[in-house]
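This report concerns only the one structure given below.
Apart from one protein chain that is not included, each protein chain of the complex appears where it belongs.
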Amino acid sequence: MPEATILLIIASIVNALVLSSMYILLALGFTFLFNIMGILNFAHGAIYMIGAYICFFLATAVGMNQWLAMLIAVAAVGLFGIFMERFAFRPFFGNINQIIVVCIGIITVLENGVSVSQGFIVQVTPPFVQGIFRVGIVSISWERVVIFLIGISLLVLVLLFINKTKQGLQMRAVAQDLEGAVLQGINVHFVSALACVIACALAALAGSLMGSYLSLTPYMGQDIMIKVLEILVLGGIGSINGVLFAGLIVGTLDAVLPIMVSGTATQAIMMLIIIIILLFKPQGLFGKEVRG
Amino acid sequence: MKKISYPLVLTSILLASFLVFMSLAGCTKTATTTAATTTTTTTTTVQPIKTYTVGLLAELTGFLGSYNTATVNEAQIAVDMVNENGGVIVGGQNYNLKLVVEDGQSTLDGTTAAANKLIFNDNVKIIIGPDAYFNSAVSGLCEQNKILHIAGYCTMQPGEMDATTTYTFLGQAASINYFTGALAYLKANYPNVKTVALAMPDDGSIPYFGAAVQKMVQAAGYTVAGSIIGYNNSAVDFSPYAAKIIATGADAVICCSGIALPNGSILKDVRDAGSNMLFVICNSTIPTDNIKVAGTTESTNVVDCSAAYIGCPNPSAILTEMIQRYQLLVGNSNAPLVTLEYANPIWELGHVLNQANSFDPAVLKNTFSNMTSIQTLYGPGTISGLKTFGINQAVSYQLPITTITNGVPTFQTWEPALVP
Amino acid sequence: MILEISGLTKNFGGLAAVSGMNITVNDGEVLGLIGPNGAGKSTLFNLITGVIQPTKGTVVFKGKDITGKRPHVIAELGIGRTFQLNPLFPNFTVLQNVISSFQIRPRSNLFDTFFNTPVYRKNEAYILEQSLEILQLVGLYKVRNELAKNQPHGYQKMLGVARALAIKPELLLLDEPIAGMNPDEIDNTIEAIKRTSQLGVTIILVEHNMKILEICNRVVVINFGQKIVEGTPQEIKENPEVIKAYLGSGHDTQH
Partner (left out) sequence: MVVKGSMIAAPNSNTHRKNLIPAIGYGAVICLLACLPLIFKSPYILHLFILTLIYIIAAASMRFIMTSGQIPLAHAAFLGLGAYVSAVLSKHVGLSPWLALIIAALVSMCVGIAISFPFARLKAFYYAMISLFFGVGLLQGIESLGKLTGGLAGITSIPTLFSTGSKVPYYYVFLALTIISLAILYRFESCRIGWNLKAIDQSYLVSSSVGISEVKYRVIAVAIGCFFVGLAGGMYANYNVTISPSSFDTTAKLWMIIYVAIGGTNDFAGPIIGTAVLFLIPQYFSGLKQYTPFVSAAVLFAVIFAFRDGLVSIPRLIRTRYQRKKVKVQTDDS
């Protein structure tokens, strides 16, 4: 086997891992919100984009410390989550059509708002960490390593939150049986608002990180959204652990397919694979019960 | 059992149609006013100056939105500059140019609708733009209705520009220009490059532009490593493509067309993956943008054939003025120009109108295609393109070549990026 | 003998909801199927009507093996059923509920239906008149034009029966027809069931309310997915095992 091929294979494996962790990072907030609260946030991509732009703005225009900027972006977008819960999700809970309408409205406003206000300058948040990390013939930029680590650790944190903390348990209670939860004296609105805050914060975090890895465009959220939905359905509804494996599958496909087929065909093949998987496991890989 | 409440539904249908009626009545009103008319304005010149309306087709919303909003600003500046130099003189009468802008929404059918609006609603006889492959929606329409069409860009896809679209001109350097410029420089200054890999966005242009590029590369005596690598413009991560490029084992990679995001990302990923191969970027996006995306440490050993940018010696006084006005407009003293993709055609149009001394598109197109040299914002340009497009209607002019080392762009030379 | 269940078993992940059930139902009788909560009565119904597939065993209806057939096929063969929970189309009116339950006899093909041929119109007219009759039978005629979801619980249950009758069943499975009803609703329901069985329809009742026994010719008591005893209502009332089985269990509706 020629050396080039071996390099290609190794590179693909590395890419698959890193890309998967990126997708896990992206999908975490969305899947969390849907699996735990049964809320389908179609505007996740737009929120991710807003988070990226806020972080960019603070880090470059204001000249703030990068990590601080990220934290502020996360906080700000988290607050936006309360707004989302109150005006987008609570009034239309369970009606997918109306949720789509509201979310499209929000997406339109956010994307065009950014597009109009920012004007055309290629915008990139400066990298959080510099340099390249070499092991033998494999070499990755530290940025990607950081994204990888953050993605995985966030997943663990969210799992801990759901299973160990009081709020996490309350969320699951609300999701499983609303009336029961109310009878138990759980403040349902508080719980769901909390869930939305967490979800949006996670989206913003992903946005800030990816914004430094890729460049920012007002429409960066659109393609992300499809990926996120793929991961949600593939992972199975009602299972956060599913995200890990779904993310791995989608990431690997995205890392390997472009090497075999060119350009847009990758997406088609990918969808085909995903649909086939779902036809054999309609509940997704780790799905428990159907909701929504 | 009650029948469906159709009377009520019908009232709402009527209501809706009434609303539509009103709205479109509004449209017609605007149409009559904005049609190419004669509103007199008083200026320094002796006789009153009439205004002549020119249509500008831009993608103001959608994924090209922010970009084209900027280029439309440039176009407006160009119009002001033409008017301040006395406008255009046709039949001894001075005319000020006036732009009517329509939005193509970054979709082909949106662009078709906008073109329809310009032609049938705003009654313009000259259309500038649109961007990228959206020309394919306009060229045919203009041919049908005998409208002069000066495209702002061209990706060489069918319907954009060929022997059948005689009313269509390419008024601005397109992907083919940037490529020829880069190739010529590469040939002259990098003798040790033998094999090159080709990468370009897989937006359907590979069978056309890609094929042409491949031929030209081989004609220049290079061997193309592997097939053309088509990347997905909207990919989240470009490292797979980078891996693919490195795996070809070529001495250099040429990224044809495409925008800053994919090109910069691929550059970054190629470097991160540990390869230091020569990286040639030939597209309108300026070097500083590519550096922004790729990062300073990663952007090294790069040759970039691009539009004019801050730091390259200005080819003409007009361009200097253009830059100053643009910076004034956006209120940023060192904002780079975008690409002039609409400003350049307008500037040329002024030249052509003066030469032709008529507003008749048929006359204009003959004059335009028979001009040996034309005045562009980049200085004198030539008209060619018979070999590439089948018609001699593409304007080409000198383009700046830049090398980048450790994130520092260094201007090298002006290449006469001729369209064969 | 209209229905014969032999060795019917259903396991939900290890534990057996129904195991080795053998029941035979004779023509025109009213068979009571009683047992405490979670005894597997509803599961048995779902097995008969093909909503869930049995692990093993067979269901034979009129000498025809219907084990594991799709629910709508079984319905076509003439087994009607009602449901414990939300037994109707909530957004149809009561009459529409019954009309739209006429799928099999008469059935007009797509062509007739679309082109509104005389055949289709004849069928629909017939269906309308039949539906009104059925509503008379179950005593819902006066509320026929009101939305089903706005009806009281008892009416909804009766509507369930009416819908089941609309497919002209030879065998009718009633899943807790009187659960959660008030006394006079119960009396009406029992009246209606009696009238129905007089039309020659074989009926199987699931109930864990002993009161229903008085209209049954025969009663089967099941617990933990198995048949405990079988006999006339009188025998059952005295049977010590039944008493025992019932002591532990409350009388609220099943899951």
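Some points to look at:
Per-chain residue numbering starts at 1, and chain names A, B and C are given in the order in which the chains are listed.
Rule of thumb we're sticking to: a contact is a pair of C-beta atoms (placed from the backbone, for glycine too) under 8 Å apart; a residue touches a chain by one contact, two chains touch by 3 or more.
In this text the structure is predicted, and so the values were computed from the model without any measurement.
The chain not shown here is in contact, across the full complex, with A, B, C.
The omitted chain makes contact with just one of the residues C:16, C:60, C:104 or C:119: C:104. Taking the complete complex into account, C:87 is the one of C:57, C:87 or C:225 that touches the chain left out. Annotation for subunit B: contacts to the undisplayed chain at residues 1-14, 16-17, 19-21, 23-24, 26-28, 30-31, 60-62, 65, 69, 101-103, 106-110, 112-113, 116-117, 119-121, 133, 136-137, 140-141, 144-145, 155, 157-160, 202-207. Where subunit C meets the missing chain, the touching residues are 49, 51, 70-72, 75-76, 80-81, 83, 86-92, 96, 99-104, 108, 110, 113-114, 116, 120-121, 124-125, 127-128, 163-164, 166-167. On the side of subunit A, touch with the chain left out of the figure occurs at residues 40, 42, 91-92, 96-98, 100-102, 104-105, 108-109, 112-113, 115-116, 222, 225-226, 229-230, 232-233, 237, 263-265, 267-268, 270-272, 274-275, 278-279, 282, 290-292.
Methods note: only the chains that are shown with their structure count from here on.
Chain A has the C-alpha centroid lying closest to the overall centroid of all protein C-alpha atoms shown. Note: the chain lying farthest from subunit A is C, by mean C-alpha position. With centres set at the average Cα position, the gap from subunit A to subunit C is 48 Å.
Per-chain Cα centroids separate subunit A from subunit B by 35 Å. Centre-to-centre, using mean CA coordinates, subunit B is 72 Å away from subunit C. Multi-chain contact residues of subunit A (touching two or more other chains): none found.
The touching residues of subunit A, counted against subunit B in their complex, run 4-5, 7-8, 11-12, 15, 18-19, 22-23, 112, 115-116, 118-124, 127, 130-132, 134, 137, 139-141, 144, 210, 214-215, 217-219, 222-224, 227, 254-259, 262-264, 266-267. Interface residues of subunit B, counted against subunit A in their complex, comprise 61, 63, 65-71, 201-202, 206, 227-232, 234-237, 239-241, 243-244, 246-249, 260-261, 264-265, 268, 271-274, 285, 289, 292-293, 295, 297, 330, 335, 338.
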